[in-house]
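So, chain A:
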Amino acid sequence: MAEVTQLIHNYLRRDKKFPHVFCPGCGHGIVLGSLIRSVHALGIPKDDVVLVAGIGCSGRIPVYVDFNTVHAVHGRALTIATGIKMANPKLHVIVIMGDGDALSIGGNHFIHAARRNIGLSVLVLNNFIYGMTGGQCSSTTPQGDWSTTTPYGAMEKSFDLVELTSAAGANHVARGTTFHVKTLDKLMANTLTKPGFNFLEVLTPCHTQYGRKNKFKNPVEMYKWLKSTAMPLEAYNKLAPEKRGDRIPIGIFQSREETPLEVSYENLRKQLRGAKS
Partner candidate 1 sequence: MAKTKKGQTKITIYPDWCKGCGLCVAFCPGKVLELDPMEGCAKVVREEDCINCGFCELHCPDFAIVITPKDSKGSTEPNEGSPKS
Partner candidate 2 sequence: MKPDKDIHRFEICLSGLGGQGVLTLGKIMGQALALGHGFNVAQTQSYGPEARGGASRTDLVISTLPISYPKTDKIDLLVALSQEACNKYFQLLKPGSILLVNTTLVKQVPTNQFLGLPFTEIAMDKLKLVQAMNTLVLGACTFLLPFARRAAMRKSLEDALPAKIVDINLKAFNMGYRDAQKAFGESPAIWAGLADSAPTAPSALVKAIKKKVPIKKKPAATKK
C-alpha cells in the first residue's frame, strides 16, 4: 500500500502547479487517483491513453496527468473522443465529464455515443451542480434543492444517468462514489477494460457550490451522506421498494457484449475490401 500515493505521483505532470485547483474536499482528485491506479494496475502504457475532458471542474483534470490529454469544448468531449477512437481504435480513449457537461449541453452527444456503443470509457463526475461557473442548477440537481439559478428550489426532475445510459444502448453501465473508493477502483477497472460504450457515474461531492447551500456544514458531511445513502446494488435490490427511500444503489447495472462500433466498422471495411480483391 505504500506505493499508492507515490504511484499516483509518477503519473502526474511534475511541471504543473500543485496542489491542484480543486476545492478542499472535492472528489475529483479521488477519481483521478482511482483512474491512475486502474490504468497502472491494468498495465496500459501512458502513450496509449487519451484522456478527453469537457469544460468545467472535471475539465481541469487532464492538465495534471501525464497521458495524451485533450481539453475539449463544453459538452462536446464525446465527439472528439469518437473521432479519435474511430481514427485509431488501438488507443484507450477515456472521457471525463461533469454532469452539466455530459448531460445538459452534451446530452445529445451522450445518448448518441451510447447508442453507437463506441468503445469509450466514459466517466461522469456527478456533483449535482455547475461548480466552476458558480453553483447553477444542472440536469442532475435533485428536485427541490437550492442553486444560484433555483433560489426557490429546483423545480425540474433530475436525470437518472444509469437508467438513461442503459436505455440509450451502452454495453456497460455502473455507478460508484468517491467515498467507496475500493469499490470505485473495481468499477474503474471494469470501465477501462470492457469493450463498447462503458459508462461509470461517480457521485462526487461539491461542497463549495452545492453542499454549503443545501445543509451540508462541511465536505465531511457530504461524504457521510454518501456513506449512509449509497449501498451495493445487490443489497438495494433485496430491499423492499418502500424501504428504499433515498438510498442510491452503486455497482454494475448493465453488462452487455454487443459489438462496439469501431469493431463493426473494421469488419465492414474488411468485407468490402475482401470482396474487391
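Picked so that all candidates are chains of the complex that A comes from, given by their letters.
Couple of notes before you dig in:
To be clear about the criterion, a residue touches a chain if its C-beta (ideal position, glycine included) is under 8 Å from a C-beta of that chain, and two chains touch if they have at least 3 such contacts; residues count from 1.
None of the values given here were measured: they were computed from a predicted structure.
Touching chain A in this complex, out of the candidates 1 or 2, is candidate 1. Interface residues of chain A facing candidate 1 in the complex, by the touch rule stated above, are 1-6, 8-9, 12, 18-20, 22-30, 33, 178-182, 218-220, 223-224, 227-228, 230-231.
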